[in-house]
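One structure is given below, represented as structure tokens, and several questions about it will come after.
Only one protein chain is missing from this complex, and each of the others stays in its spot.
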Amino acid sequence: MQEAIISRAKQLLADGTVNRVIGWKRGEFAYDITPAIFESPEEIDADFVYDDFTSANVSKYLVKESRKEGKILAFLKTCDTYSLNQLTKEHRVDRDNIYVVGIPSDGKLDVEKIKAKGITGITGVERNGDILTVKTIYGDETMSVADAMSNKCLSCKSKKHVTYDELIGEDGEVTDTNRFDMVEKLENMTSQERYDFWRNELSKCIRCNACRNVCPACTCENCVFNNPDSGVENKAAADSFEENMFHIIRAFHVAGRCTDCGECSRVCPQNIPLHLLNRKFIKDINSLYGEYQAGADTTSKAPLNNYTFDDCEASIVHERGVE
Amino acid sequence: MLKISIEKLNGLFKAVAEKQTLYIPADRADGASEYKKYEDGMTLSKNLNTLRSAKDFFFPQTENLADFKVEGKKIEVIDIREEAEDFVVFGVRACDARSFTILDKVFLSEPVDSYYKNRREHGTIVTMACAKPAETCFCGTFGIDPTEPEGDVSCWSDGDSIFFRPNNEKGQKFVDSVSELLEDGDTAKLDETKAQTKEIMAKLPLANLSTEAFGGDTLMEHFKSEKWAELSESCLGCGTCTFVCPTCQCYDIKDFNTGHGIKRFRCWDSCMYSDFTKMAHGNIRNSQLERFRQRFMHKLVYFPSNNNGEFGCVGCGRCLSKCPISMNIVKVMKALEVK
Partner (left out) sequence: MNANDTLIPYIGVVTDIREDTPDVKTFRVNAIAPDGTVGGKVFEHMPGQCAMLSVPGVGEGMFSITSSPTNKEFMEFSIKKCGCLTTWLHAMEVGQQITLRGPYGNHFPVETDLKGKDLLFIAGGIGLAPLRSVINYVRDNRANYGDVQIIYGSRSKDDLVDYQEIINEWCNDDGITVNLTIDREQEGWDGHVGFVPNYVKELNPSLSKTVLICGPPIMIKFTLAGLKELGFTETQVYTTMELRMKCAVGKCGRCNIGDKYVCKDGPVFRFDQLDELPDEY
């Protein structure tokens, strides 16, 4: 797949369809991939990678990139296309300035899960069917692919790209998942049990803001948590109230707009299952307002809030937001 | 050297915890480990290192500095400082042990930070040599030998026993306090373990990473490098690297009105945050490029410039594992060292 992607990227650069490419750059090890922009075939040949660890959703970068000079080529996995669609719907990206090539994904791996098995000194991984061979400086180890699968891929909501200019590989279908299982489990807890569950999780929070900063739904020009007068500022973790409120308020802010891309939980350095807060909202919205999948399209009326250019206060929101 | 067999280690923990608070690295449900206050039945984590660094013990994420009572035009300052209680941190790795030396240079230089000093004086650090370093380890780059950790007491495991060596008076006091549980042991197998670890160290993927291209005299050269743009282009501007880093020590001071008075507290801050240098009339580091550059320049150039060549990194590898976009000091060093 990587070869096909690289070759298409070089073609689209060469024929002038785009002037740069957003994708993933290989790192020092097998798994430390960085989202990156490539401007030449040489850069692509040297560093472009698409493999089991290219989980990062690059759509949020398009908020800035799509406003720059020239069209940018973005390789998007199915779940990433939902994010881009939602950003298009909210007028946060210039979709016309993006050339989307939809690419398939059969699930990304999470190195943290491999390390949690006690495997260390990792120098490479090989995926053969359901078996993962992890090469380490201490010798080879094997585990099942399912055990190493990134949480966000364990309950894949769709194999269907919802926006693209062209596809590499076959498109799939929207999948029926078990993604609300854990939400139901939480719903069935007593309120004390549920409180204890969330206190245990949220007390780990170090207020790094990685969840907010990676979130494709969190694209405000200036975040409410950057306001020193808000009382819930973007650092500190001064008390449990603050830890709780940061995540709960954020979940409210992205409700109805969160596509369930799972990036919040993927990047959390403390492994807090933040996506469960969002999934609870998605589940509630489904039952209260009818089935709704944020990012599935760019035109349907959203359950909670819509972003239109003729909003009576559109400019106020923008002016207030600009630093 | 004095030792205790590994089966009896929990007995030692129990004996220590009866006299003072003891923290050990323990496993969490998600497989990561963190320092926890020792309680009966708790076992030492087998993980190489804790998810959060050990700096919290001396420089907690938030702490109260002073209280104020405000009545009309009158202000009263209430000094809330109290002598800390003695505590022991067991199982600190060589990298984190060195981080205390670095933090000391900041907090114990004049004017001494009494909050930090208080905890530092009351804490006993018992370190544990590494036997199975990870691919993300590069402590050797900063002259740290993971088989010879610093600390008040150094410990080693040969697979059967834990060996103890006090390094100073505080360490001697600790060893004396548990001496009836310790016995003299032969270190032959231990020496073998150390030799093996050293062999592994030489084979680590980052074994050849060098600080040669960095230091105080490279300031303008690195500051002006054109590579910062590409290195920082996908940085999210979050504080993960800063907060998991054992040597990052920037802080903010804030006031909180409790309704009954004002609490002035300090909390970890991050140079990666957009408001770090923001003033009423402007910001000197407006772009993420500038903020990103600041963090790495501080560790690789500014800190050594002010501290006799000592770098502000210990090679623990936490930022390598935890950065959401896998951009880190190793990649920065490798990019900048190429002229």
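Labels for the chains are A and B, by order of writing; each one numbers its residues from 1.
As a working rule, a residue touches a chain if its C-beta (ideal position, glycine included) is under 8 Å from a C-beta of that chain, and two chains touch if they have at least 3 such contacts.
Computed from a prediction, not measured in an experiment: that's the story for all the values here.
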- The one of B:E83, B:E169, B:E199 or B:E226 in touch with the missing chain is B:E83
- Which of B:A131, B:L181 or B:I262 contacts the chain that the document leaves out: B:I262
- Looking beyond the chains shown, say which of B:F90, B:F107 or B:F163 touches the absent one. B:F107
- Item | Residues of chain B (touch criterion as defined above) contacting the omitted chain | 65-66, 68, 70, 73-77, 79, 81-83, 106-107, 111-115, 118, 216, 219-220, 223-224, 249-253, 255, 257, 262, 264, 266, 269, 271, 276-281, 284-285, 290, 294, 297-298, 301-302, 305-306
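In this section, only the chains that are shown with their structure count from here on.
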- Task: Between chain A and chain B, tell me the centre distance in angstrom, where each centre is the average of that chain's C-alpha atoms.
- Result: 30
- Message: Quick check on the complex: what are the chain A residues that touch chain B?
- Response: 27-29, 31-37, 56, 61, 111-112, 115-118, 120-123, 136-138, 206-210, 212-214, 226, 228, 233-238, 266-267, 269-271, 323
- Any idea which chain B residues touch chain A in the complex? 30-32, 46, 48, 51-52, 61-62, 132-136, 200, 203-206, 230, 233-234, 236-240, 242-244, 252, 254, 256, 265, 267-270, 273-275, 320-322, 324-328, 330-331, 334
